[in-house]
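Presenting chain A:
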Amino acid sequence: MALATDTAPANPLLPSVTTIVDRWDETDDTFTLSLAPPPGYRFEPGQFNMLYVFGTGEVAISVSGDPGRSGRLIHTVRGVGSVTKRLRELVVGDAIGVRGPFGRPWPVDAAVGGDLVVVAGGIGLAPLRPAILHALANRDRYERLVLLYGTRMPRDLLYRDLVSEWRGRFDMDVLVTVDNADRSWRGSVGVVTRLIPRAPFDPKRSTVLVCGPEIMMRFTGRELVRRGVDPASIWVSMERNMQCALAVCGHCQFGPSFVCRDGPVLRYDDVDELFEIREV
Partner candidate 1 sequence: DVTYVIDRAAIDRMIGRLRDEGFTVIGPTVRSEAVVLDEIESTDDLPVGVGDEQEAGHYRLVARDADTVFGAVVGPGSIKRFLHPPEAPVLRFVRSGAGFSLVAPAEAPRYAFVGVRPCDVAAVGVQDRVFLGGAARDATYAGRRDGAVFVVANCVRPGGTCFCASMGTGPRASGGFDVALTEVGDGEEHWFLAEPGSELGDDLLRDVGASEAPDAAEERVDELMTAAAGAMGRVLDTDGLADALRESLDSARWEQIATRCLTCANCTLVCPTCFCASVDDQTSLSGEEAVRVRRWDSCFNEEHSYIHGGPLRPSPSARYRQWLTHKLSSWVAQFGSMGCVGCGRCITWCPVGIDITEEAAALREEVAHV
Partner candidate 2 sequence: MPTERTIDVEYLARVEGEGSLKAVVRDGTVELVEFGIFEPPRFFEAFLRGRPYSDAPDITARICGICPVAYQMSSCHAMERAFGATVGEPWRSLRRLLYCGEWIESHVLHVFLLHAPDFLGYESAIHMAADHREAVEKALRLKKIGNEIVTVLGGREIHPINVRVGGFYSLARRRDLEAVPLDEALDLARWMVAFTASLPMPDVELDFDFVSLRHPDEYPLNEGRIVSTSGIDVANDEWDRAFVEEHVERSNALHSRTVDGGVYHVGPLARYAHNADRLSEEARRAGADTGLPAVVRNPFRSIVVRAVETVHAVGEAIRIADAYDDTVDPFVPIAPVAGTGAAGTEAPRGLLWHRYEVDGEGRITEARIVPPTAQNQLTMEADVRAVLEANLSLPDDELQWRLEQTIRNYDPCISCATHFLRLEIDRG
């Protein structure tokens, strides 16, 4: 979609207009959009875009695609509120506004030479997917590659095919758990933190990337430290109300950080104390 460009230069609030090339459902409430990337678009794992639905509003959504493939811009979204539910109704060919990428990425390079451990809760796997794909594409640069993934129910598991493909790989350890199992579930049951003590990684040489609900990240951080991981090697991705992604609307503050600018990926030892305080 052509955008009228006879306007003031580079208004950072101005989205590029692009179209939906493909879409599919992941779970009951979660779906993936595949967009034509705006010209020259590049991102790093962990960064996010602001997606705009005409007349409804804008939301922060992580990029979930493969950073090594630039042909498509992939977002996995859970329909929870007004904008995300409208996103779910969009069909192939519809226009959508994109601004980004924003934010600090996962420190995938810092992990080089050691173990890379990924801990995901629920939709938290979406922002971690690019990091995993990056690591797999550069597999020889890491020692062990581990994914610990938990959801509430078996039906909430994202990227089923991909996750089972990963499970089948010899160069990656994948442990999956659900909070509440049903009859069909034959895997482990319990919160994701319970996987940490038995997961195959060397705490002293690991970089851990964590994304999920705040409470899950808090307990995961504690558990990792208990297992001996250096707090400075643990990274979490925060969610806050976000309306501009430019650190000027003020909503995404988390202590001294703007999640959009200083995050969303933050180092655990910068936030562990804040995690212990209510309503920060």
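How these were chosen: all candidates are chains of the complex that A comes from, given by their letters.
What we mean here is this: a residue touches a chain if its C-beta (ideal position, glycine included) is under 8 Å from a C-beta of that chain, and two chains touch if they have at least 3 such contacts; residues count from 1.
These figures come from a predicted structure and were not determined experimentally.
Enquirer: Looking at the complex, which candidate is in contact with chain A: 1 or 2?
Expert: Selected candidate: 1.
Enquirer: Taking the touch rule as given, give the residues of chain A at its contact with candidate 1 in the complex, in rising order.
Expert: For chain A paired with candidate 1, touching residues are 1-4, 6-8, 10-14, 17, 19, 54-58, 80-81, 93-95, 97, 239-241, 243-244, 246-251, 253, 255-256, 258, 261, 274, 277-280.
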